[in-house]
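Below is a slice of the complex: some chains, not all, each in place.
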Amino acid sequence: MEFSFGASASKILTTTGFSSLESGHIIMILVSCVLVYLAIWKKFEPLLLLPMGFGCLLANIPMSMMAYTDSGGLLNFFYQGITHEILPPLIFLGVGALTDFGPLLANPTTLLLGAAAQVGVYVTLIGAVLLGFNMHEASAIGIIGGADGPTSIFIASKLAPHLLAPIAVAAYSYMSLVPLIQPPIMKLLTTEKERKIKMAQLKPISQTVKILFPVVVTIVCCLMLPGVTPLLGMLMLGNLFRESGVTARLHETAETHLINIVTILLALAVGSSMTASSFLRLETLKIIALGLLAFCIATIGGMVFGKIMCKMTGGRVNPLIGSAGVSAVPMAARVSQKVGADADPSNFLLMHAMGPNVAGVIGSAVAAGVFISLFGDTVPEPHAAIADAIGTIEPGAKAAIAQVVEAIQQNH
Amino acid sequence: METSFLAAVNVSILAMAVIFTVLTVLIFTIQGLVKLIPYQAPPPAPSRRQTASSAGDDQDNHAAVITAVLAMHMGKSPNEFRIVNISQR
C-alpha cells in the first residue's frame, strides 16, 4: 500500500460518506430525523421510535456498514435477533411482567372485545390483497391492526421480512396516534346516553386464579395455535413471574433492565432495516395508508361489539370500553376513560377498559398464531439445515455451500 | 385479483372464527377457574401500633435494610452511621 500524501488524501476522500451519498440516503436521514423529532417532541412511543430513528440514521450513512444487510456490521448482529425471532419474545416477557390481567379476569367476557378488534386485521388484509400484495405480505400488513409492536415485528420478520421497516414504523406511529384516531370514531358510533353508562365495580380476583391464568392461557391457546408459543408463552411467563410472588428477582429484571436492553437492540435493528431500497417504495405509502385503515377498523370492530355487549347485558356495559380492545396498552384504555369522562365527569371507565385492553394483546397474539398456522413453515425445509445453522451467512455464501453440496452429489 | 380477493375473504372469515373460538374457550376456562377458586378477603392483620415490641422489631429490620443500602452506596461500613426516624403507620 502506498502512503504518499496524495494517495492517502485521495483514500480518505473516496472513503468519506459523501463519495457515495445518494438522494436515497439523504431522504432516509431526513425520515430518521422526523422519527426522532416525533419521539422527543411529540412523545410518539419514544422508547421505540427514538432508537429506531437513530438506527435508521446510522444505517443511512453511506459506508458506515450499519445497515441490516451489512454482514459483520454492528446493527446486522442485532438484526439477527429479529431474523431468529429472539428479541420480540423477550420483549413480551417484559410486557407480561408489566401487565396486570386482573381486570380481564374480573370480567372475562371482555376477551370478546379483544377478539372483535381483530376485525381490523382482516379488513386490512383484504385491502392489502386488493392493493396487490401477496397473501404473506398482506397478513404481515394486516397485523398492524393488532396494535402490538412486538407481534407486528414477529409476524413481519416471519412472513414478509422485506416489509419489516414500514410495518414497524406504521405500527408504533399509529399506536402513538390512538388518542387522535379513536375519539371521533367512538363518538360517532355511540349516543351520549351510552357514553354516560357507569359500570359496576370489578369484583376482586383470588391470587390463585391470577397465578393459574398464565398457565391456562399458555396451554389452551398454544395447543390450538402452536406457532404463537414463543410470543404468548413468554408473555405468560413474564406474568407468572409477576403474580407467583416467589420470583420477585426475575420479575424485576424482566420488567426493567432485560426489557430495556432488548428494546435498545430491537429498535436499533428495526431502524437499521430502514434503508432507501427497502423504505422508499410505493409499498411503504400503501402500508402507511393500510395501517391507518387497520387502526380505524379495529376501533370500529371493538366499538360495534361493545354496543352488542351493551345491548345483551341490558345496558350494563359501556360500549366505549370496546375501542380499548385494539390493545395499544395502556393508551387505548385511557382514551376510553377520557371519552367517557367527557360525557360525564364522574364516569370512571379506566379499570373496565383495561380488561379489553389486555385482551387485545392476547387477541392479536392469537391472530398472529392463525397466520403462522396458515403461512408459517412450522416444518423446516429439509436441505436448508446447514444454511439455518449458520444463520448469519449471506446469500452469496449460501449459494456457495449449496453448490458444494450439489457438486458432491453429482460426483457420487 | 378475483381469486386472491376471495382467498383473502376466506382466510379472514376463517381466522375470525378461529379467534372467537379460541377466546371463547378461554372465557369459559377463566369463568370456571373463578368459580372454583373464589376470592377470599385476607384475615384482618393485627393492628401494629399497639404491639409496641413487634413494631420496634420491625423498625429494627427496616433500619437494618436501609443501613445496608446506604452503606452500599457510601462504600462504608454499616457500623459508621445509624438510621433514625422511620415511623410506622
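A and B are the chain letters, set down in written order, and residue numbers restart from 1 in every chain.
Please note the rule applied: a contact is a pair of C-beta atoms (placed from the backbone, for glycine too) under 8 Å apart; a residue touches a chain by one contact, two chains touch by 3 or more.
Please read all numbers here as calculations on a predicted model, not as lab measurements.
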{"item": "Composition of the entire complex, counting every copy that the file contains", "value": "A x3, B x3"}
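By our rule, only the chains that are shown with their structure count from here on.
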{"item": "Chain A-chain B separation of Cα centroids, rounded to whole Å", "value": "25"}
{"item": "Complex contact set, residues of chain A against chain B", "value": "105, 108-109, 111-112, 114-115, 118-119, 121-123, 125-126, 128-130, 134-135, 138, 203-206, 208-209, 212-213, 216-217, 220-221, 224-225, 359, 362-363, 366-367, 370-371, 374"}
{"item": "Touching residues (chain side chain B, partner chain A) in the complex", "value": "1, 4-5, 7-9, 11-16, 18-27, 29-31, 33-34, 37-41"}
